[in-house]
Each structure stands twice: as C-alpha cells, then as structure tokens.
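Other chains dropped; remaining ones untouched in position.
Per-chain numbering from 1; labels A and B assigned in written order.
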Amino acid sequence: MQVDFTIIIDLIGTFAFAISGIRLASHKQIDWFGAYIIGLVTAIGGGTFRDLLLGVTPFWILDAKYFITTGVALLATLVFKEKLFKMGNTLFLFDTIGLGLFTIVGITKSLDAGLPIWVCIVMGTITGSVGGVVRDVLLNEVPLIFRKDIYALASIAGGGVYFFGNFINLPVGILELLASLTVIIFRIVAVKFHIHLPQLKPLESNSGKKK
Amino acid sequence: MQVDFTIIIDLIGTFAFAISGIRLASHKQIDWFGAYIIGLVTAIGGGTFRDLLLGVTPFWILDAKYFITTGVALLATLVFKEKLFKMGNTLFLFDTIGLGLFTIVGITKSLDAGLPIWVCIVMGTITGSVGGVVRDVLLNEVPLIFRKDIYALASIAGGGVYFFGNFINLPVGILELLASLTVIIFRIVAVKFHIHLPQLKPLESNSGKKK
C-alpha cells in the first residue's frame, strides 16, 4: 500500500515535470519530438545526474514508466492545449508534490549508498532541481532556478528536516512524510508570498583577463 | 575484412560529424582550439554520454583515432575552406552513414550490457544524436535536432528494424546492414522531401509560477 502510493506520486511528479518542460519548449519553435525530449529531460534529468554521480545504473533504464508518462504528458498537451493550463494551480501542486517526492528519493538513495548527511541533502536537491536546469540550458535560457531560487532551497529545507528527524529517531515513514511536507509547504509559502533571495549586484568586470 | 570495413565507416562518420561541428563553430567567432573541441564533442559526445549511462569506460579513452580524425577534419577545414563545402552532398552522405553506424554501435553495445530492447534503441539514438545536441548547447543555440527532428527519428526507425530482424532470427551481419540502411534511407528521404514533424504551438505561459 505504501509502495503503491509512492508510485502514484512518482508518476504525478513525472507528469508535472514533463508538462513544465513541454510548456516552456512550446515558446521556442520546437517540434513534437523536441518537446518530448525536453519534457523527458525535465522529468528524469535530476535523477539521472544523481545516479551518474553515485555510480549506479540510471533509474529509468530499469523501468519504462518514465518514458511512457512523458509520452502521455505530450499527448495531453496536444489534445487539451491551453485548457490544460487553465488548471495552473493543479499543475503547480503536482509539480510541488513531485519536488517533495524526488527530493526524498534522492536522499534515501544516497543514504543507502552510505554517504554523509550533507551529500545526501545535495543529492536530494540535485534530484529535484537539475532536470529544470538542463531544460533551461537546452532551451537556451539562464536557468530559472538561479534567478528565483526557492525551488532548490525547499529541497534543502526538506533535507534538513529529514536529518533532524533521523537524529531524534523518528520512524522512517513519518520522517519521509514530514520532510516531503516541508518541501511542499516551504515552496507553496514562498510562491504565495513572493519570497525570494536578493539578487547579486553586477560587479565591475574585466572578465577578459579572467578565465 | 568485416572489422576493417567497420573501422573505415567509423572514421568517415567521425570525420563528417567533426566537420559539421567545425562548420557551425565557424559562425561564432571561435578560434582554432575552440573549433577543434566543438568538432570533437560533436563526434564523440553521443558515444561518451552512452558509455557514462552504461557505466563503462568511454570508448575514446581506449583509442586515439577519434582525436586524430578530428584533428584531420580541422586541418582539412583550414586548408580547403569553402571548397570542402562545395562537396555538400558528399559530406551529407558521410554524416548520414556515420549516423547509421553510430546508431548500430550504440544498440549492440547496449545489447551486450544485457539491456531491454527499448533501452538499446534509446542508447542507439543517444549515440547518434547527443553529440549534435552538445555542439549546439556549446554554440549557444537551441539544438537543431529539436526543431528538425528527422535525425533522431531515423535512429529510432533503424532500431525498430534491428529488433524486428532480431525477432525473426536474421543473422547479425544482415541485421546490422539492414538497420543501418534504414537509418540512412529514412534520413535521406526525409531531407530530400522536406518531411518533418509539426511544431508545437506556443502555449499560454505563466512560467514564473512553475519550476
């Protein structure tokens, strides 16, 4: 039952991530194949990079459901078009739930690999955020996440809660639930109240001299 | 004899891929070193990414011929300049033959790693296409392949033929020949008759709210 529930959230997160990729791709004169790939990379890019860093087989090689879900997302986009984005809040919620789950998956995979806590939090954040970075690079934009960072900070906050709960010996199920909820609430609050970090002011540059 | 033939096609494909990278680089005020690296990345990027995903040693570490062939491609560009591109059709043919071979190499390497059929086709497509994607990212362009996709679809079609042939127990040599020819013919026909997938229409965006 626990497992089924996780799979459903995983698919919902994948779907929402893929949709976010396809939507941004639609503004760049990209064809259906390109949109599929951008959606796919948004959904699986973070986990793939994490697995490469951990030296394990990329998770999607063992399971076709991520490729299929992305196909469903493209199909939904082609069929429902703008109607799909009338449900902006629903998609935002899906995306945020996906972020919460992906973060926890990254943390637990890294814990299983015997890595120190701070690396686990880094891996959780990578799992949640790198897909969006690759999406933006492929679409020739400075990644959104570097300009409005609450996305990754939510993952880091969730990671902090995870290890605090771990430290006080909470059972794993509760731990994971609390950490996911932290990510989700952190992000919803940040978006709702337009909370963001200050921008770095332009510094005098003689970059020609620097690497 | 079989082996020699494959090596020659491999070098021709590498040369054509490198030339395609160097040519695009020439429009971006890049110096000789930059042009070499862009050519190299176009030629070996796909196979390198495939090997990272498969968890094996990148193929070029074991064999200097890809670095040397790229050097020859740069030299040829510097010496023959525009004359080289008068042979546009020859280069196109080389590039397409390279795509066919690279696709099959990716498929057979993945089969040897015991991966399921659909993953093998994905790896064949990655081997053929990712070099061009990295080239375009480094040159600060939205990848050509996302706007005119027949390149990757040709690989996928070749992969389909490979596994259909495998299913009806064709001998490996014939299998590989048929699959390569499928890639090559598919691409030539698509380019000749300007066949391409429809573009995705721009969707209403409130991307500020999305990841």
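Throughout what follows, contacts are C-beta pairs under 8 Å (C-beta built on N, C-alpha and C of every residue); 3 or more make two chains touch, one makes a residue touch a chain.
Keep in mind the model is a prediction, meaning the values are calculated, not measured.
Here 2 copies are displayed; the structure file describes the full homo-oligomeric complex as 3 copies.
As a working rule, only the chains that are shown with their structure count from here on.
Between subunit A and subunit B the centroid-to-centroid distance comes to 29 Å (mean Cα coordinates, whole Å).
By the touch criterion stated above, subunit A contacts subunit B in their complex at residues 17, 20, 22-35, 37-38, 48, 52, 55, 57-58, 61, 64, 67, 77-78, 81-82, 84-85, 88, 91-92, 95, 99, 132, 137-140, 144-145, 148, 151, 191.
Those residues of subunit B lying in contact with subunit A across their complex are 52-53, 55, 115-116, 118-119, 122, 133, 137, 140-143, 145-149, 152-153, 196-211.
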